[in-house]
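A protein chain is absent from this complex, but the other protein chains hold their places.
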Amino acid sequence: MFNFPLANLLSEPVGVAHYVTVGAILFICGALCMATKRNALGVLMGIELVLNGANLNFVAFGSQYLRNDGHSLGLDGQLMALFVIVLAAAEAAVALAIALNFYNNHDSIDVDRADQLRG
Amino acid sequence: MQPVTLQNVVDSLVDNTLDMSLPFFRPELALCATIVILLFVRIFKGGEYIPSFFIAILGSITALILAFPAEGFESWATMPRQELFTGMLVYDTLTAFIRIFLLSFVVLFIILSRLTGIADAKDGQDYYALVLGATLGMCIMSSANHMMMLFMGVEMASVPSYVLAGIVKGRQRSSEAALKYVIYGAGTAGVMLYGISLLTGVLGSAHLPTMAASLADLDIPNLLTTAEGRLTVMVLVLGGLMLGVGLAFKLSAVPFHFWCPDVFEGASAEVDAFLSVASKAAALVLLLRVGAGLGLTTAELPVADSADPPRVIAVAANETTAPTQNAVLVKQVADSQDATHVGGGPLSPVRRFFVILVSLIAIVSCTFGNLAAYGQTNIKRMLAYSTIAHAGFMMMAVAAAIALAGRDVVDARTAVSALLLYITLYLFMNLSAFAIVAFLRNEMHSEDIADYAGLIRTSPLTAVMMTAVLVSLIGLPPLAGFWPKLRVLQALYMAGGPLMTFVLVAAALNTAIALVYYLRVAKTMCIDPEPDTRGAVSLGFLPAAFVFVVSVPVLIFGILPGPLANWTDLAVSQLFS
């Protein structure tokens, strides 16, 4: 019913598949960013990328214009995207506060310095 | 049929919200109000003289009272399943039960925080607001019926927990724990959200029952015969796994448990109690909701409701043009029922996937948690691994419940009842264990197991209670921990099949493995000689009374599990129908 034939993407008009591909790329970038960055802020940015990749999916799946086959998420998709933006903001605020607290105690926001707890 | 105008839509929404949904939402509203009061009370002059503790405890007790069913617990036996807020949340006996559980816990927890002094005058209002906020999130988690509510509940429960982990300021370990927790949590939340987006996108809805219905429409066994279909299934599996990552993070299930020992060691013991009891309980119920929500539709149930003809049958009836295909489907269904023991129906592949996933994670978590707890020197870290192991054990009950739900509703209810019994007794065991650790930390300024040596001589009540709790955590018969384990094993046995038998064996083996490290602590406290350097250790009257009150149920329910088991049986009496 739904497939994502990458080869056809370039030759077709812009549809759900294009958005989902961009979302997937954002997700992978975000995941890589999370796993490789040593700076805590970089890691947080990676998380934002992951969330935004998912958000893009929601918006795309929710759009009636992109996918008018009755299986659209409809307003649910838009609403979820909005909620996720709010939640991401809240999470980011908390994460930044915690990073600041970490900086106060360690004089650094290098996540590799967080290695006292182990074993 | 009324015309669809904005006015009508708004009217019906308001009616639905005010008349139907809000009355069931009163405990959550009480929590919200308490949080707002906590935060705003200091704006007003003289507000700082009102202790936050009183506001918090009053609010949580109010919420708890509101959570009790007005017509008594017997009304649970006939309570129907209701969807609130146009299907966002679901209210059934399970919601009611877990809400009472969470709010009772939070009342005890607030008292504990007050007694240990972690919430002092300066931080009190923030601390209690965070605790109550996280509880609110857990309430939403455990009643979620919509993917958005699921995600929001998880986030609302997690974000305050991140802060709680680092609430002790100026300690390197504490801040490290909070950082690890927030980054790991946010990362898994992102993965989960992506998984949700894939699932909802493919299925065209975020409402769990509707998703289940469209999953049934997809006709997965048939889908697997074409290349395109296999791709769709692959996306679904990927989405399901990613959703599972988020849940596994909340459950601290292996391999997404890494945050757990570090956070437990770095955070204070009180917060650990909160994370290990309330958070786990809500996550387990959520896992059960996801499993039952996606794996079952009304058509899947052995006892079909004749008044409401299930949608799937209607679909099958439309396809009369292809009788052969239908026959194949019927045959497959019949065969799969014999082979995999998850029952028949078009959703049996979903259930099979869920059951395999959860069982595998459960076995690995249980075994890993128990093994890694060996050789720990910090009591909080050891208890963190113990938490991982217990979460694994409880997940087995969820797997058994979903496996049974397709075949025999009554047996499935027994499995859920075992889970609820486990959660409830786990509250007493872990809360008292962490309370003792917290009080001892206040007295001895140490959380090393070695420093507990010979505690029975200076503080016999503490040592005896701790030993009882630890023995109960192992699951040895005279104490309460034995019964839920027994009932989980019983549920696994009822589920049958090669996979469940394997799980059963693993569970039984793990009980034996767990013996070693719990008893090591008990031995240190009760047999080892007392070090000369330590002074007298005395908890004081109120802490001792608190520990006593919380741990005595471990003894009582060990001998008389009947009333509690009856209660949990009552709480599941309407499930899956």
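Every chain is named by a letter (A and B) in the order it is written, and numbering of its residues begins at 1.
As a working rule, a residue touches a chain if its C-beta (ideal position, glycine included) is under 8 Å from a C-beta of that chain, and two chains touch if they have at least 3 such contacts.
Keep in mind that, in the parts below, contacts and distances are computed from a predicted model.
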item: Protein name, per the UniProt record, of whichever chain is missing from view ("TIGR03960 family B12-binding radical SAM protein", "NADH-quinone oxidoreductase subunit L", "Glutamyl-tRNA(Gln) amidotransferase subunit A" or "Iron hydrogenase small subunit domain-containing protein"); value: "NADH-quinone oxidoreductase subunit L"
item: Among shown chains, those touching the left-out chain; value: A, B
item: Sole residue of B:F353, B:F439 or B:Y518 that reaches the chain not shown, by the stated touch rule; value: B:F353
item: Option from B:L179, B:L236 or B:L539 whose C-beta touches the chain left out; value: B:L179
item: Which of B:A216, B:V245 or B:A278 contacts the chain that the document leaves out; value: B:V245
item: Positions on chain A contacted by the hidden chain, ascending; value: 31, 34-38, 43, 111-112, 114-119
item: Touch list for chain B against the chain that is not drawn; value: 179-180, 183-184, 187-188, 191, 237-238, 241-242, 244-245, 255-256, 258-259, 261-262, 331-332, 335-336, 339-340, 352-353, 356-357, 360-361, 368, 371-376, 498-499, 513
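One rule holds in what follows: only the chains that are shown with their structure count from here on.
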item: Centroid spacing, where centroids are CA-atom means, of chain A and chain B in whole angstrom; value: 26
item: Of all residues in chain B, those that touch chain A in their complex; value: 147-148, 151-152, 155, 159, 162-163, 166, 169-173, 175-180, 182-183, 186-187, 189-191, 193-194, 196-198, 200-207, 214, 218, 228-229, 231-232, 235, 261-262, 265-266, 376, 381
item: Residues of chain A touching chain B in the complex; value: 1-4, 16, 20, 23, 27, 30-31, 34, 40, 43-44, 46-47, 50-51, 53-55, 57-58, 60-61, 70-73, 76-77, 79-80, 83-84, 87, 90-91, 94-95, 97-99, 101-102, 104-106, 111, 114, 116-119
